[in-house]
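As you look at this complex, bear in mind that one protein chain is not there, while each of the others sits in place.
Up next is chain A:
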Amino acid sequence: MHPFSYARPTEVTEAVHELAGPARAKFIAGGTNLLDLMKVNVEQPNRLIDINRLPLNTIDELDNGGLRLGALVTNADTAYHPLVEQRYPLLSQAILSAASAQLRNMATNGGNLFQRTRCYYFYDTAMPCNKRQMHHSDQITGTGPAGCGALGGYNRIHAILGTEASDGTVHCIATHPSDMAVALTALDATIHVTGPNGDRTVPIGNLHRLPGSEPQFDHTLRPDELVTAIELPPQGFPDHYTYLKLRDRSSYAFALVSVAVGLEMDGDVVTNARLALGGVAHKPWRKPEAEQLLIGRTATREHFQPVAEALLEGAVGYGHNTFKIDLAKRAIVRALGMAINKEKREEGE
């Protein structure tokens, strides 16, 4: 673990200013991901800016009927907040499927968005990894990308979608591990950001990115930007929703595949549909064209299959993770059924 200095600002401007200071400074919120990565030397900040004292820890109703989740509200407090439970039960369900109660008590909404991939090779500095070492140099392999350990290695938890760069090459098959972000993607949340150049908003779909040929970047924020809040639009799909998470044990494991579904129905007919997948790509996977296939259709299994096929179009397996292609399709079909029918939702997986 690398030595670091520590600051604990109380104002947002101060925090942003601190970050712009010395090289390799990092925000720390709950610390549940950053500290782990520091212990294994993957993250080596020189300075930690503890943002827990910033006034970003409230959940507020918006005039438009939406909700604003402060970046420092914990995952637990968010999931159990009465307004979130009532209006955005999909989000509650997704958050509660993640990690453990202890971790959710520490984890913050902001930190959750920026937790890093769980790729085994990324976590182990003895292994090659483009995400960690895009510009590395050593005597044996020379300078340049170190290569991706997971390609051709053990890649059970890795991505099947959006892995190729524009020239068809593959540099990284990591997934984004957050469950919360998958629900936020289905809900079409907006991320509020502040930085040296003032405030801006980013649609959740543009926050994370595909690896392309620059897998070292997980997201599109500039290094000196701070997330202040997550804004939820009024439509929360409280009547027809589900978060289905498939994993290697019943709890306390990351998703192999997860599906967030929100539907609006008029009788048996779907009038609005949102679907996002987790565990399959470098970012939560959403495809509006696939959602369109449901609009105006009756909610029956034969209408779900084409949606699954459309969402998984172009999926590629890398060996250990090839099963995810089928698993994801089956999960989509099941999740749609669960979203429509409350009893099925309660029956779960």
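Observations on the structure shown:
Note that a residue touches a chain if its C-beta (ideal position, glycine included) is under 8 Å from a C-beta of that chain, and two chains touch if they have at least 3 such contacts; residues count from 1.
Keep this in mind: contacts and distances are computed from a predicted model.
According to UniProt, the chain absent from the figure is "Xanthine dehydrogenase family protein molybdopterin-binding subunit", selected among "Phosphate transport system permease protein", "Transcriptional regulator PadR-like family protein", "Xanthine dehydrogenase family protein molybdopterin-binding subunit" or "Urease accessory protein UreG".
Residue A:Arg118 is the one among A:Arg8, A:Arg68 or A:Arg118 that touches the chain not shown. Only one of the listed residues, A:Gly153, A:Gly205 or A:Pro233, touches the absent chain: A:Gly153. Remark: the residues of chain A touching the chain excluded from display are 1-3, 39-41, 118, 120-121, 123-124, 126-127, 139, 149, 152-154, 156-157, 246, 248-254, 256, 323, 326-327, 330-331, 334, 347, 349.
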